[in-house]
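In this view, the complex is presented without one of its protein chains, the others remaining in place.
After this line comes chain A, so read on.
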Amino acid sequence: MATGMTEGLELRRMGSGVVIVVAGAALAFVAIIMTARRGMTEWSFALTFGALIAIGEMVQFRVDRSRNRAPIATSAALGYAMLRGPSVAIPPDVAQIVAVTAVATVAGILPRAIAGLWWDVVVSCRRGVSVACAAAVFAALAPRDLAWTGRWQDALWLAGAMMAAVLSAGISDALIGAGQATERYNRPFPAALRDELAVMGRIGIAMGISGILLASGTALLGLWAPPLVVVPLFLTQFAFRRFASAQRTYRTTVRSMARSTEIAGFSSPGQNARTAQLAVALGHDLGLTPPRMEALEYAALLSGVGQLALADPSPGGASLLRTRAERQRAAEIGASVIERSGVLDHVAEIVRHSNDPYRQGRANNASIPLESGIVNVALAYEQLVGEGTGQSPGKAMESIGLGIGAEYDPVVVESLRRVIGRGFRF
């Protein structure tokens, strides 16, 4: 039963990915056929932008907790989609734009795949689809004979069309991304869309603006412009990569530190990770923002760290078995330990109240974060079920249901019911 359900879950996980890949492949296929029949225009521009897209794909990098980013590929593809005169005599049509993007993307991914580096065909297809959107919008708004003449009327019209094109690409990508997040993590769609739009507002706008710069520069300077735009873009990407790797290091550090309670024998192996896994699932279900999700995960991981300052490990780390006063004291110590870092104050606040019963805590004190209630429930459920060695999920759900309103936050218990109902297992 359980395996059947997880298999179902796996298939569903692939679900939208398959749709996106099929859509992207179909789009690329049609575009390539159309371009082949009509013939390519302006080979030099196609080759230059194609090379940029391929290089951008090759040097893509990963930001923790989100998909891979290839800002240079995105900017280059958007730039190619918005080319106009005077340098470009015959601007590429939508089919050619899609075809060049598709071929270049494959050319960029192949070396990664051969080298065994991480790549994601779904992400690349998403990029293709959103570039097609931008190309269609730009073609609709900017007539093919509209060129950069140096008159402000033309420039403004072109810039407006470019902004609209870039926005349509961003919004279409955000919609697809939100759909995927909803499907994969069971996030409520509005919350997922809000998060995607927030990301778009930061990195997306920068990529879009770079695309605009690339297109307008190339229209005016010809092929001198791409290197001019790409050098600062590379520098920006380098800064981002460094930031992303520092962020990854930091996150692994917190996770590693959390494992210290296991090494010290205060909790069983994997206990913190399981608690955090459930807390994250609950957070997704409740549609928390990414910063709150991060704090929630850290809090769940570090909720036991206060025990390090207590004298002896309790057998099996069964914190449910000890008295409440003791647990609250450990939580308090843990919170002050976390606070000492000076950078995780919100996490400390969550941990501090993670063992407060709902009725004495959050029910009357709105300043206690919802995340504390989530960690509280996640800890209790993990204690009951453990690594599949404890009670059955149904039985555990039943005992937690008994504490609803008194011990546990009703909102969180409802969420737990949904998460377990969807087949969540450790």
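Keep this in mind: a residue touches a chain if its C-beta (ideal position, glycine included) is under 8 Å from a C-beta of that chain, and two chains touch if they have at least 3 such contacts; residues count from 1.
The rule we apply is simple: contacts and distances are computed from a predicted model.
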Name of the absent chain as recorded in UniProt (options "HD domain-containing protein", "Tetratricopeptide repeat protein", "ABC transporter domain-containing protein" or "CHASE2 domain-containing protein"): "HD domain-containing protein"
Sole contact to the chain not displayed, among A:A51, A:L228, A:A363 or A:I404: A:L228
Option from A:V21, A:L141, A:I209 or A:A363 whose C-beta touches the chain left out: A:I209
Hidden-chain contact residue, picked from the options A:R112, A:R194 or A:R259: A:R259
Sites on chain A contacted by the missing partner chain, in the whole complex: 148-156, 159, 202-203, 205-206, 209-210, 212-213, 216-217, 219-222, 224-225, 228-229, 231-236, 238-240, 242-243, 245-250, 252-257, 259-260, 263-265, 305, 308-309, 311-312, 337-338, 340-344
